[in-house]
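A protein chain is absent from this complex, but the other protein chains hold their places.
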Amino acid sequence: MSGNVYGTLFRLTTYGESHGPGLGGVVDGCPAGIPLDEAVLQRELDRRRPGQGGLAATARKEADQVRILSGVFEGMTTGTPIAFHVENTDHRSADYSAVKDIYRPGHADFSFEAKFGLRDYRGGGRSSGRETVSRVAGGAVAQALLRAEGIAVYVCTVELGGIPARLVDWEGAQERPYFSPDPDAPAAWDERVKAVKSSGDTLGGVVEVRIVGVPAGLGEPVFDKLDARLAGALMSVGAVKAVEIGAGCRAARMLGSENNDPITVEGFASNNAGGVLGGISSGQDIVVRAYVKPIPSISREQRTVTRSGEAAIITVGGRHDIAAIPRINPVLKAMAALTLADLLLMDRRLGMRE
Amino acid sequence: MSGNVYGTLFRLTTYGESHGPGLGGVVDGCPAGIPLDEAVLQRELDRRRPGQGGLAATARKEADQVRILSGVFEGMTTGTPIAFHVENTDHRSADYSAVKDIYRPGHADFSFEAKFGLRDYRGGGRSSGRETVSRVAGGAVAQALLRAEGIAVYVCTVELGGIPARLVDWEGAQERPYFSPDPDAPAAWDERVKAVKSSGDTLGGVVEVRIVGVPAGLGEPVFDKLDARLAGALMSVGAVKAVEIGAGCRAARMLGSENNDPITVEGFASNNAGGVLGGISSGQDIVVRAYVKPIPSISREQRTVTRSGEAAIITVGGRHDIAAIPRINPVLKAMAALTLADLLLMDRRLGMRE
Amino acid sequence: MSGNVYGTLFRLTTYGESHGPGLGGVVDGCPAGIPLDEAVLQRELDRRRPGQGGLAATARKEADQVRILSGVFEGMTTGTPIAFHVENTDHRSADYSAVKDIYRPGHADFSFEAKFGLRDYRGGGRSSGRETVSRVAGGAVAQALLRAEGIAVYVCTVELGGIPARLVDWEGAQERPYFSPDPDAPAAWDERVKAVKSSGDTLGGVVEVRIVGVPAGLGEPVFDKLDARLAGALMSVGAVKAVEIGAGCRAARMLGSENNDPITVEGFASNNAGGVLGGISSGQDIVVRAYVKPIPSISREQRTVTRSGEAAIITVGGRHDIAAIPRINPVLKAMAALTLADLLLMDRRLGMRE
Partner (left out) sequence: MSGNVYGTLFRLTTYGESHGPGLGGVVDGCPAGIPLDEAVLQRELDRRRPGQGGLAATARKEADQVRILSGVFEGMTTGTPIAFHVENTDHRSADYSAVKDIYRPGHADFSFEAKFGLRDYRGGGRSSGRETVSRVAGGAVAQALLRAEGIAVYVCTVELGGIPARLVDWEGAQERPYFSPDPDAPAAWDERVKAVKSSGDTLGGVVEVRIVGVPAGLGEPVFDKLDARLAGALMSVGAVKAVEIGAGCRAARMLGSENNDPITVEGFASNNAGGVLGGISSGQDIVVRAYVKPIPSISREQRTVTRSGEAAIITVGGRHDIAAIPRINPVLKAMAALTLADLLLMDRRLGMRE
């Protein structure tokens, strides 16, 4: 297996299985002098816990207590690699034994087995949602760097189960159930979740990541465009099936005269571009949205086949969320932060003689 | 500037400006023994020329004659780096001098200048559409490798200016105007293009890339998921504002029971996943769509500012396309092929002891 | 700080300071199915401890108990990242406080401060010899992979303080004091060490790494030549001032007719090449030697300057080794193993169609 490293200059390497000793990662390339301690990482990890889920998240309790193993001294980064580790405490293998010899629709069971010849049926191994613990902790380091540069990353749920939220307060969304930017949406979403749950089904939705304070000039013009890197980063999170920037999909149906953002002496008059022109930040807010599919683990009956190729009916039990939202939100935020941090360092280097 | 390299094992490095001597690239990592010659590259480059554009593309004539400089001997790759070069022949700097001191809305003028302190107003430098010549030629090398493995990459236009095509014949689309998968769509699109052109405006659309013959098992489970890599690759092409895989955006509004693809003894019963489960190919067709914004160069009046910060009105003249489609299509195909080739090699290596 | 990652396909990322919580690393890219457990890593780490040092190593006790955090299940690698951690237990910061404001000759004090503006005077931070704990553990993973391919890496001391060893038994050297390939050398070396120690001085020497069972064909022809990669890997270990392969320095004074290894039907008649031709393994033993400078921490008086630029006399106290040999030996072995593992995977990939 490969591909456990993200970034070129600000580089996160992750490790860990859902049913092994624990999960963690190493950040190589973080500059010295950034305020950082375990509480900064813990705060982001706590946002990934069921607590903030409204009714959509399971009751599984994961302490997810993070420990920093290197690279931080007296509350500051030292410029050396920052390693962190989260010990696994709550893993019950028994929950998964029923699915050992059968492929769950919508899951990676079939493709993993095709690739590796074996698969870790005990919670999915590296394809488990628990893998994202390392992303969230690594992303917290990236956010600490961005914060020191005046850049903040926000995340909010703009749609769940087809019910949209009004984008009235995305700063407050960070602490609201479902990361809702709309004080009224959570009640409607709770209702929808309850109904779908009782029918043994699951929901998808849309998450928006908004990055403010980004100076003009981040991103590289050809393959490492800022939007290209963000698209790859967000799509690398399981359950994301589409990524758009600014007007996104809608731009395909606009005329040039509608889609172009007029420039005025006060700045851009609109933000259809999503803060990126030619792959390079324009100084506007970066606005990117991820479309999240419904959780594939449903308790309704589904057609599938066994490992030996016989037709079968499966109902997936166990403690499963009804929607990947809102637990996916801090993961998307982390990936956006890691991407910005990497491009920030890439840009610093190249400004040297200009 | 950085980011002129794509891929890890099958690696394309590109170079060239629209108004310099020429453009080209080097492919490092292509295995030996793949049939390849200049005609293979030329065929793809020709698909990028205005010829196939219906009425949407400009009359600018670019010979774009490619020359292979290394790595091929007697019609076969030798395993050494494959370099290719396309000489620039038709560049009239005069066309662009009017925009030297003003920022064109929707263009990279502003963000480039913020990043580099200067910009190549003579056609955009590395942000020019001509940069994609190197992608298309490099992608042709990737397609040669894929072909040898039984994998084919198709591209077709599924919507232009809001008018959809029926997806009735995507194999034939490769040779049809606009790369249309629908014999009837080009006429409707021509009409729409004519109307918009006369009003000085431009159009966007949607392009689908379909990859057939992909064995189950390509893609890496965490950061280098097949869909993540495809999303980053397609979004790195200028004008693309959204990328989706399989059901894509629609998946966010589906129930789990609707979105999951049932598995039967004959194979998957649907393909909402787009051929990727857990970031790894499932053996189904890979289906990915790119949403393309309208060309920002419009001859209608737009508000903007000059480099010295004064309000101004701009109308962009010159020989410009009405839509990035269909000239963007072979570029998207190339990026998909480069991604698949890279993940194919990555997978080969890791299968070694399994 | 950067450069904490070694390798391209078999990739080791390391972390940790001598006076922080601990040290460790993550190996990304190790194939599945390789026998591995903590005992395999511990065995190599124990070889790095003062125990095997004859009289040359200090009395500092480091338990260096390693824990594997991921990637191994039931005694086999799973193909996922292998993380390991060694907790620091014996670090007395007080030992180093005397050198806080003065540059020790032969140490990295001056250059680190020039680079980072600060330095970790508490044992050197990432420039500490303790950083090599991670290399040795990571190298043990590499050796496990090599072993599965029939490749073994040996290390022996061929000279200490100017006194050579006869190269009569390099297999047995692995368990002998000083990793001596000569049963008689350790007594002579002990004598030399004692004499030098009493005069407050230190010694250098030469270490040979010998890799057997390497198939012909490893290494890439241009920049990633096998000998180039080995030279870089061994020189990255602190105290190494020269690296040679095969006849090495002596080759510069030989005639072509002397240096060329004749080829016979039984194989090569000599091994001046050191097992590498054109950067690619020839199937002979790989033989490479590292020249190790004397430990710079001496208790004799030396001229230096303080951080504020005043002339000073320094004598470096504390628990220091008399020679980097033999504790450096398993580190050099580890770096050679990591290099071979990386090139082995690189070669596998490229053999695909040939």
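Note that the chains are named A, B and C in the order they appear, and that numbering of residues resets to 1 at the start of each chain.
Note that in this section contacts are C-beta pairs under 8 Å (C-beta built on N, C-alpha and C of every residue); 3 or more make two chains touch, one makes a residue touch a chain.
Bear in mind that the values here come from a model prediction, so they are computed numbers and not experimental data.
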Selected residue (touches chain absent from view) among C:100, C:166 or C:300: C:300
Candidate in contact with the missing chain, chosen from C:21, C:172 or C:283: C:283
Candidate in contact with the missing chain, chosen from C:63, C:168, C:187 or C:254: C:254
Positions on subunit B contacted by the hidden chain, ascending: 1-2, 4-5, 9, 11, 13-17, 20-26, 28-29, 32, 67-71, 73, 78-83, 85, 116, 118, 120, 125-126
In subunit C, positions touching the absent partner: 1-6, 14, 103, 105-112, 114-118, 125-127, 131, 159, 161-162, 196, 200-206, 215-225, 227-236, 238, 241-249, 251-265, 269, 273-274, 276-283, 291-298, 300, 302-305, 309-311, 346-347, 349-350, 354
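Just so it is clear, only the chains that are shown with their structure count from here on.
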Cα superposition angle of subunit A on its copy subunit C, in degrees to the nearest 5: 180
Distance from the mean Cα position of subunit C to that of subunit B, given in whole angstrom: 47
Subunit A and subunit C, separation of their C-alpha mean positions in angstrom: 39
Distance between the centres, which are taken as Cα means, of subunit B and subunit A, whole angstrom: 26
Multi-chain contact residues (two or more partners), subunit B: 346, 349-350, 354
